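Here's a structure for you.
A single protein chain has been omitted from the complex, and every remaining protein chain is retained in its original position.
Right after this comes chain A.
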Amino acid sequence: MADKHKHVDEVSGVDTTGHEWDGIRELNNPMPRWWVYTFYATILWAVCYAIAYPSWPMLTEATKGVLGYSSRAEVTAELSAAKAAQASNLERIASRTVEDIMADPQLKQFAISAGASAFKVNCAQCHGSGGAGGKGFPNLNDDEWLWGGKPEEIYQTIAHGVRHQGDGETRVSEMPAFADMLASEELRATAAYVVSLTGIPSNPALVETGEQLFTDNCASCHGADAKGSREFGAPNLADAIWLKGEGEQAIIDQMRSPKHGVMPAWLQRIGDPVVKELAIFVHSLGGGE
């Protein structure tokens, strides 16, 4: 193919590249110049970019780039900007009481939003992301409060925890284990009585003996009417909410060897403003008093 660079296609009048496969020749239609220049420009761009920004992976870290850009620094700057924007609200929350914060609608809304995110970080592990709790973990949406549902009372509970060793102001209550004090039949009778308080039909014969047993053993903490006492953190037994499980067997289990939940004291861990935000958020869930 001596003339391979000279060959001109007859039909189109265009040079061929000299490439030939089974008699088919490739027309020499180069790419448009603007396209080629654009391509060169992208290469140039890539080189400049690689110099200006972190790009080449080295043994321990990537090259720094002459502009000194880093995405971490950018995030840090954004975070500090966000913190600065919240500063005045946080200051006001720190300097006011829960009651005063509740009185300011704008500040209250801020506290609720801040509390909601703090709740997901610190509280959702036990109380659930929606605050609905579970067996042994109180539902924070309902209207039963072991230690009180006013914002200040909620604040106190969060700040110092429940049965948290090492905090002098922690909420403490303990139910005695009745396994040694009452016989199995007596436990069953008491449970039957407690269940009957909520309107669920139970064995009438057992209920009668149960009532006497309740008055003798339980009324001191749970009250004669079984409505509980916030002073001792004694739950209301005459309502529809059961922290340790529903039904006679759950009640018997709890009487025999009571389980006691523990909530950490949060004041030292997350600070006073966040505890205030959490208290206001929990109060806003719908059951606050």
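Here, a contact is a pair of C-beta atoms (placed from the backbone, for glycine too) under 8 Å apart; a residue touches a chain by one contact, two chains touch by 3 or more; residues count from 1.
Simple rule for what comes next: contacts and distances are computed from a predicted model.
For the chain of the complex excluded from view, the name given in UniProt is "Cytochrome c oxidase accessory protein CcoG" [choices: "Dihydroorotate dehydrogenase B (NAD(+)), electron transfer subunit", "4Fe-4S dicluster domain-containing protein", "Sugar ABC transporter permease" or "Cytochrome c oxidase accessory protein CcoG"]. Note that of A:D104, A:E152 or A:D239, the residue touching the chain absent from this view is A:D239. Listed residues A:S173, A:T209, A:S229 or A:S284: the one in touch with the omitted chain is A:S284.
The residue from A:N29, A:T42 or A:Q165 that touches the chain not shown here is A:N29. When the omitted chain is restored, the residue from A:T63, A:S129, A:Q165 or A:Q268 that touches it is A:S129. Taking the whole complex into account, chain A touches the unshown chain at residues 13, 29-30, 32-33, 105, 128-132, 139, 141-144, 198, 236, 239-241, 284, 286-287.
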